[in-house]
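Complex shown without one protein chain; remaining protein chains in place.
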Amino acid sequence: MRTRTLIGLAALALCAGAQAQKSTADGIAEYRKMLEDGNPADLFEAKGEALWSQKRGPKNASLEKCDLGQGPGVVKGAFVTLPRYFADTQQVQDLESRLVTCMATLQGFDAAEIAKTPFGSGEMANVTALATWIAASSRGLRFNLPQSNAAERQSYEVGKRAFYFRGGTHDFSCASCHGEEGKRIRLQDLPNLTKNPGDGIGFAAWPAYRVSNGQMWSMQLRLNDCFRQQRFPYPGFGSEVTIALATYMGVNAKGAESIAPAIKR
Amino acid sequence: MQTRREMLSRSVTVAGLLAAAGFLPTSALAAWPQAAFDAKSLADAVKALGGSAPVESKDVSITGPDIAENGAVVPVGCATTLPGVKRLLLLVEKNPNVLAAVFNVTDAIEPNLSTRTKMGQSSNVYAVAMMGDGKVLYAAKEIKVTLGGCGG
Amino acid sequence: MNKFRILNAAAAAAAMLAGCASAPAPAELDNQASKAIKSSFRDQGIAKVDRLAQDLGQAACSSDKAPDDAVADKIMAEALYTVKWPANGQYIGDWRTGERLAQDGRGMTWTDSSTDPKSNGGNCYNCHQIDKKEISYGTIGPSLWNYGKNRGITDVASPATAPIVQYTWVKLWNSKAYSACSNMPRFGHKGLLDEQQLRDIMALLLDPKSPVNQ
Partner (left out) sequence: MADPMRIRAQAAGDKTTVRVLMSHEMETGQRKDSAGKVIPAWFIQEVTATHNGKTVLTADWGPSISKNPFLQFVVKGAKAGDKIAISWVDNKGDKRTDEATVS
């Protein structure tokens, strides 16, 4: 009799625990839902759209002839096919490094100078705003990165190796957090980026507005801060590893619907 | 009832006096209710806005998530089903200064507003309705703020 | 059905062969990847590029395949050898300080100013459930709720608890001693936490008075 009561109590306690856990997840989901209506990424999107057609830089030109891989001036659909190989630069480029190329060739800006500028300031802030608008122009489209060029295939393979590369003081690699299903850090769900993590998850969500610091984060900054948390040294803007990782994640995300720019914690 | 214009002109006078006395108001706007925004409690904030002691009421509602993943942005809303509301306030009990927003409501809008506030920690959040007849009614809700991310 | 499968397999093999003909060999790609990693990073603050120089375990655990048993055994043996035992056999500190360290996820990034363990946190809640009161916990590692209680610890000073206490110390000092490619940082071995900080985390996990064991 007594034992039964005890077991009953224990079962009750277990249930209560499970319920509390569920309500935490529900509460967080409810919070995220509330934020979706009115994503401040809109502010950056509007800024990027205006920057695209504005005559600027030493050559006083707009970016309207910029080729993002779909032909000069074509913005819609470009985001879901990047990174890709560009014959004029003979390089695989992601959206941001490609934008910097256009700002240099069309507008006369100094590409190296922009690459050195901290995120969120000067021309780098403009690159982020432009990337936000260009990503938004492919909202609802599905990822389909080209892999027909040898350089694109090599970028994928280098990216995969960089993804699993362990180092630093804490022995972390990208795969430490993003190599398995259903894991989280604190309350943040961690997408498994070694495969297609699903519509609007992982690569298909960035650029994103970060509510924790009120900043617009491009994929370059997303990767930069991943490496910071990994306790790695500093990855250069547009460096080979960052672009190869984007290729790896982008190819893995084939068929995933882009919701970028998203809103994140 | 004091009109907004009267309030403005009176505040301008006060600001002028303060400036003359060497106290520079931190606010660029004379009408901004500094004392209310300096208040440390619900009662003090309402008092600074000229209101009576607030009474809990089912006719006022406060909306927000049960848990906020990040205290930097917490979506909150305040509303009332009663006619004749003059002001709706939003307050966060455990913030250093409790008052977040004062909405001076007219008949041309619904007495139902939403915004987003910062929360330093888990806390009660209040919606307050200051009515035309002098009544001050409020509703409270607890919002938990969790620690997110890698914490570094 | 069977025939279809065979045909499919043949097609796959042909595709692989065709792929091999034009694609660089895996070793060549490994080479490209290490060149890319070398050229992509620079020193920033306390985070220098020497952090990319891998030791045996880091190198062996850098792919989607686990190292073979012989390599794994070598990593574990070397890791166990590195463990430094606490002075005076004192394993248990203050669980309150341990909880603070467990909550703290800071340290060793390029935005941190010092590599002194005193400025580092333990990052524990990032990956583990520990005290049940904390609802914001990660799931990369197992739950540590009731860690000591589940292992029958009622008195940390009792000699009977020594195996569990020592196991836990090793796990914190150098997690690779028990699992070659463990995701857990080597807190003692890499100088992330000092002896006293490790004692405090030990207390959080093992002390019967710790909220973890209620």
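Letters are used for the chains, namely A, B and C, taken in the order the chains are written, and counting of residues starts over at 1 for each.
FYI, contacts are C-beta pairs under 8 Å (C-beta built on N, C-alpha and C of every residue); 3 or more make two chains touch, one makes a residue touch a chain.
Predicted model only: the values in this text are computed from it and were never measured.
S.K.: List the shown chains that the missing chain touches in the full complex.
M.R.: Hidden chain, whole complex, touched shown chains: A, B.
S.K.: Out of B:A100, B:M130 or B:L147, point to the residue that touches the absent chain in the complete complex.
M.R.: The one listed residue touching the chain not shown is B:A100.
S.K.: Give the residue, chosen from B:T80, B:T117 or B:T146, that touches the chain omitted from the document.
M.R.: Spelled out, the listed residue whose C-beta touches the missing chain is B:T117.
S.K.: Check each of A:G108, A:G122, A:G140 or A:G214 against the chain that is not shown and name the one that touches it.
M.R.: A:G214
S.K.: Residue-wise, where is subunit B in contact with the chain that is not depicted?
M.R.: 4, 26-29, 31-33, 37, 72-75, 77, 92, 95-97, 99-110, 112-118
S.K.: Which residues does subunit A use to touch the chain missing from this display?
M.R.: For subunit A, the residues touching the absent chain are 37-38, 40, 42-43, 46-47, 209, 211, 214.
Note that in this section only the chains that are shown with their structure count from here on.
S.K.: Looking only at C-beta pairs that count as contacts, which pair of chains has more of them, A-B or A-C?
M.R.: When the contacts at A-B and A-C are counted, A-C has more.
S.K.: How many angstrom lie between the centres of subunit A and subunit C, each centre taken as the mean Cα position?
M.R.: Taking the mean C-alpha position of each chain, the two centres sit 26 Å apart.
S.K.: At which residue positions does subunit B touch at least two other chains?
M.R.: 67, 144, 146-152
S.K.: Give me the residues of subunit C that touch two or more other chains.
M.R.: Each of 109, 111, 123, 125-126, 135-136 in subunit C touches at least two other chains.
S.K.: In the complex, go through subunit C and note every residue touching subunit A.
M.R.: Residues 22-24, 29-30, 32-33, 36-37, 39-44, 47-49, 51-54, 57-59, 61-64, 108-111, 123, 125-127, 132, 135-140, 176, 183, 185-186, 190, 192.
S.K.: Can you check the complex and tell me which residues of subunit A touch subunit C?
M.R.: Residues in contact with subunit C: 17, 20-21, 24, 150, 153-154, 157-158, 161-162, 164-173, 175-177, 179, 182-187, 190, 194, 227-229, 231-236, 239-242, 244.
S.K.: So in the complex, which bits of subunit B are touching subunit C?
M.R.: It comes out as residues 67, 144, 146-152.
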